[in-house]
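Removed: one protein chain of the complex. Kept in place: all other protein chains.
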Amino acid sequence: MTPFSQRPELTHQGVLKMLRAAVARAEKMDQPQCIVIVDASGVPLGEIRMTGSKYLSRASARAKARTAASIGAPSASVPEAVRAQIGLATDGDVTGLPGGLPITVDGQVVGGIGVGSGTGDQDIEVAKAALAAIGLN
Amino acid sequence: MTPFSQRPELTHQGVLKMLRAAVARAEKMDQPQCIVIVDASGVPLGEIRMTGSKYLSRASARAKARTAASIGAPSASVPEAVRAQIGLATDGDVTGLPGGLPITVDGQVVGGIGVGSGTGDQDIEVAKAALAAIGLN
Amino acid sequence: MTPFSQRPELTHQGVLKMLRAAVARAEKMDQPQCIVIVDASGVPLGEIRMTGSKYLSRASARAKARTAASIGAPSASVPEAVRAQIGLATDGDVTGLPGGLPITVDGQVVGGIGVGSGTGDQDIEVAKAALAAIGLN
Partner (left out) sequence: MTPFSQRPELTHQGVLKMLRAAVARAEKMDQPQCIVIVDASGVPLGEIRMTGSKYLSRASARAKARTAASIGAPSASVPEAVRAQIGLATDGDVTGLPGGLPITVDGQVVGGIGVGSGTGDQDIEVAKAALAAIGLN
């Protein structure tokens, strides 16, 4: 293994596209949402807290985004049996709540998106709309 | 004083417009920025960390936005003589760094915007571009 | 009891050996890991976050190492029945997640190692490889 490798990175134009698409979908379903997008190290790249959303969902949306980016899979895939233990050991960062999806390009995780304030299904639908806006699914 | 009053509120569509205008201005000046917008209570409404910006400027941009929204004036107007003391007493939340502007509608503060990664003048220019995008100056 | 006593201490050369052996084992099993080594007071001595590991496992690996060093036994030995209570009371520091092992010399605990990102069995195997590298088991 060499000291360096290459990896794709999500640009801010990609982030803006994702946020706008997520907001549009949330407006269409009439469910205001908190939306957080993080990079491959879990550091926030962008965020919107929609008018009428639950402000505490900022925190859960952040955890969902960070979980999905960390594990490279939907936050809801964290096994039921270990959720409490891992949630405690990571100060709430790892969550099994639905609404977090990884952002994966050419098989490499470049970040994650987390959505919160609606039902689990609504959160996932909004996250998927954001991914679709940058050509991912 | 009656138990309730009315106040204007910044909507997420306003926030998206501000973020897009801020990014456009930052791109034009070729200086990637961190941009944070908070509500009248200092809680984040939206954020973008541009590709190539300094990630630690997220924190200073947030402090600038919170300072401006709290005092209803530019962050740089915090008097030189008290900056260290107030900064310490508020855990860094009050800052005199330039780049934070209040968002004021009909004489009422509805929030603040903070910009960081460039020079003080660049940060202020980007914040002003965001205000202009929603008809403020 | 006299005011002072002697205790063995893990040197940084020991820590480097452990980290290299842990990484080698993780590479061999093709499962990138986060590895954290703490001293007898639970303060970090060394850490590696391998390329492709889950970044949130840094936190759980740290908790595993600190738990093992504190109790002088594997983290997984924390009784099932008290895990939630003790995890809450210690802000997530005590965890029953497998992958934390004490570092014990001549019957005295000198620290702990925590490994996370794989299955519990993989985490333990990597931690054991690190102990073996400094002549412990």
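As written, the chain order gives the labels A, B and C, with residue 1 at the start of each chain.
Throughout what follows, a contact is a pair of C-beta atoms (placed from the backbone, for glycine too) under 8 Å apart; a residue touches a chain by one contact, two chains touch by 3 or more.
What you see is a predicted model, and the numbers here were worked out from it, not measured in a lab.
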Among C:15, C:101 or C:127, which one touches the chain that has been omitted from the display?
C:15
Which parts of chain C are in contact with the chain that was left out?
9, 11-12, 15-16, 19-20, 23, 32, 43-51, 55, 58
Missing-chain contacts mapped onto chain A
1-14, 17, 39-43, 105, 110, 134-135
In the complete complex, the non-displayed chain touches which residues of chain B?
27, 51, 54-57, 59-60, 63-64, 83-84, 87-88, 91-92, 95-97
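Following the convention adopted for this analysis, only the chains that are shown with their structure count from here on.
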Among line, ring, star, complete and other, the chain contact graph is line
Quick one: chain A and chain C, Cα centre-to-centre, how many Å?
30
Inter-centroid spacing, chain B versus chain A (mean Cα positions, whole Å):
25
Whole-Å distance, chain B centre to chain C centre, using C-alpha means?
43
